[in-house]
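Quick one: the structure is below, questions incoming.
The other protein chains are all here in position, but one chain of the complex has been omitted.
Chain lettering (A and B) follows the sequence in which the chains are written, and residue indices restart at 1 in each chain.
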Amino acid sequence: MIRTEEMLLNVGPQHPSTHGVFRLVIKIDGEVIKEATPVIGYLHRGTEKLAEDLQYTQIIPYTDRMDYLSAMTNNYVICHAVETMMNIQVPERAEYLRVLAMELGRVASHLVWWGTYLLDIGAVSPFLYAFREREMIINLLTELSGARLTFNYMRVGGVKWDAPEGWIEKVREFVPYMREQLKGYHQLVTGNEIFMKRVKGVGTYSKEEAINYSLSGANLRCTGVKWDLRKDEPYSIYDRFDFDVPVRTEGDAWARYECRMQEIVESLKIIEQAAAQFPAEGEIMAKVPKIIKAPKGEAYVRIESPRGEIGCYIASDGKKEPYRLKFRRPSFYNLQILPKLLKGENMANLITILGAIDIVLGEVDG
Amino acid sequence: MVEDLLASSPGLLNFGIFFLLATVLLLVILGFVTYAILAERKVMGFMQLRQGPNQVGGRWGLLQTVADVLKLLIKEDTIPKSADRPLFILAPVIAFAPAFMVVAVIPFTDKLQFADIGVGLLYYIAISGISTVGIVTGGWASNNKYALLGGMRAAAQMISYEIPLVMSVLGVILLAGSLNLNDIVDAQSSGWYILKQPIGFIIFLVASIAELNRTPFDLPEAESELVAGFHVEYSGFRWAFFMLSEYVYLFAMASLTTVLFLGGWGPLPFMDFIPGAVWFSLKFSLIVFLLIWVRVTLPRLRADQLMEFGWKVLLPVALANIFLTALLKELFNFM
């Protein structure tokens, strides 16, 4: 009589494929996962609590460190929330700079996802190709803001720096270059039979499940829900651009892959149009008081980050610090569906599913 | 030369000569391993738009691997407290020894061969199967869950790929009418078997990559899933032994492919002024490059897909290939 037993395996917090310090306690029978329990909090810094003692300007560098792969969108969401409360009209030039920075950040973020996802699946090279292009975006953003990842670029009422000389031209040149490289990516990976076998039909969920688990971003759009805040609730100046929202209906890892790859193309479209429409001159800062005090009351704004819907809720009692600050962090919400997806899956699919959700641990743990 | 020695009476002198020759071969192979690792890193680097190692030993990084090995030598040797100590120590030896043993039958040129065994090919395949035992032992003895999973994967994978490997070679054996590697090379003087056995060659190549545990079949040590698989608990020189056996197998497998399908030391027509050793090393380098190239490009298969591919695709195709070869040989007798 053979006696088999289930094995309890700790995947992480030190594990190459958990993208940071994420821990998964899984019960496995051979290589089949019976039960998975995510354990989070290893990177918790208490951004929301810290913010209660900080002025609004001081909170901005903290938001950089939440979703550190697309810090520009985080910068934007806090600035946007405060601007909404104070009713500040942001100058046009600043809005264009913000949109350019955010969309460049979105492309960079998706590139990192693409590279690391393929690295998880076992191909080393795509990672380095993706980082070659990402490095160019990072260089552009460094020229603009002065930092490579933690930009701290946006301010309440505008942006810190105007575009340096020749920057817009560089951005314009980057768009066709990136399109050319994208073709190479598809050549290397998208048609690859091994890759298709790994991702097709893996980690499938339905439209209803996605909505019930309050997924957002590409994780939602892969099931056929056409929901993109840039289109459906246009903030900033997104209503001025012509772009599509890529949607797939399969709801598996492959659909998520296609959605994200297509989103890069759409972001490039926005960048191209924004660079073309960029106003020749203008202010980059609205008239704001030196010490920013949000009026008494509360506000909630939400925007589309590369990972999904990022929201910011501010309750203010009229002081220069917020009374309560809350971020709706998309990675955290997207992660909720993981235990359900992992049940009954193979060990190797764990990596494929977790990677396809595209989490950033800084954001999950706040 | 070696044939005479094998036939001569046993004595201390002959033993000394054998020992010396084996040591020389080991050093040659270690030299190869050193530069194969460097070549792999360099080629990978170049394909990934990097420079590869370029600090130790000039801009080609010629001493990089030497430095790495030195580092491994002086590293602390850790054995986990709850590991199965004797097996843990034994496992790298079991994994490495067969890797070196199989090299003995490879004919590098018509003169340079250590043991001209009548069933050389069978010897190679039989001995190389022992390495799996070493890997499974290592995985088991580490008393680590990742290592155990890696060891199990290694066992399953190697058993299922050994069979298509043998089956693909049967076509060659049918054509050459011999299991002796020298005879197989001689039989290819009229045309390489890669031309007569293209299907067999492809199956052999795929199965050999799986045997070598290289991407896309590197499941036993799948970095992103099992951290390092069966050798997750090994450090220092014990770990180096696993790595060493992997690269010695690379050497052996590339040599075997050259011998079986690329005509061994035989030259291209009208180019026989170039010595056989050069031909051999050229063809051999080509195979090694191919293996590196595969590693750079492809993602990893999943365990169940790997099994499916081995049993449901490779094996039937290999069987069909044998059938086809026999049919053609019998009916037309043109090969």
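Just so we're on the same page, a contact is a pair of C-beta atoms (placed from the backbone, for glycine too) under 8 Å apart; a residue touches a chain by one contact, two chains touch by 3 or more.
The rule we apply is simple: contacts and distances are computed from a predicted model.
Engineer: Assign the chain not included in the display its UniProt protein name, restricting the answer to "NADH-quinone oxidoreductase subunit I", "ABC transporter ATP-binding protein", "Cell division coordinator CpoB" or "Spermidine/putrescine transport system permease protein PotC".
Structural biologist: Going by its UniProt entry, the chain not pictured is "NADH-quinone oxidoreductase subunit I".
Engineer: Name every displayed chain that the left-out chain is in contact with.
Structural biologist: A, B
Engineer: Looking at the whole complex, which of B:L21, B:V43, B:L63 or B:M307 touches the chain that is not displayed?
Structural biologist: Considering all chains, including the one not shown, the answer is B:V43.
Engineer: Among A:L9, A:V32 or A:A147, which residue is in contact with the omitted chain in the full complex?
Structural biologist: Only one of A:L9, A:V32 or A:A147 touches the chain omitted from view, namely A:A147.
Engineer: In the whole complex, what residues of subunit A lie against the chain that is missing from view?
Structural biologist: Contacting residues on subunit A, toward the hidden partner: 54-55, 57-62, 64-65, 125, 129, 132, 135, 139, 142-147, 150, 152, 160-162, 164, 184, 187-196, 284.
Engineer: Which residue numbers on subunit B touch the omitted chain?
Structural biologist: These residues of subunit B touch the chain that is not shown: 43, 46-51, 293, 296-298.
Here is the rule we go by: only the chains that are shown with their structure count from here on.
Engineer: Under the touch definition given earlier, write down the residues of subunit A that touch subunit B in their complex.
Structural biologist: 7, 9, 15-17, 31, 118-125, 128-129, 132, 188-189, 192, 194-195, 197-198, 346-351
Engineer: Can you name the residues of subunit B that touch subunit A in the complex?
Structural biologist: Touch residues, subunit B against subunit A: 44, 47-50, 145-146, 149, 215-216, 218-219, 222-227, 295-305.
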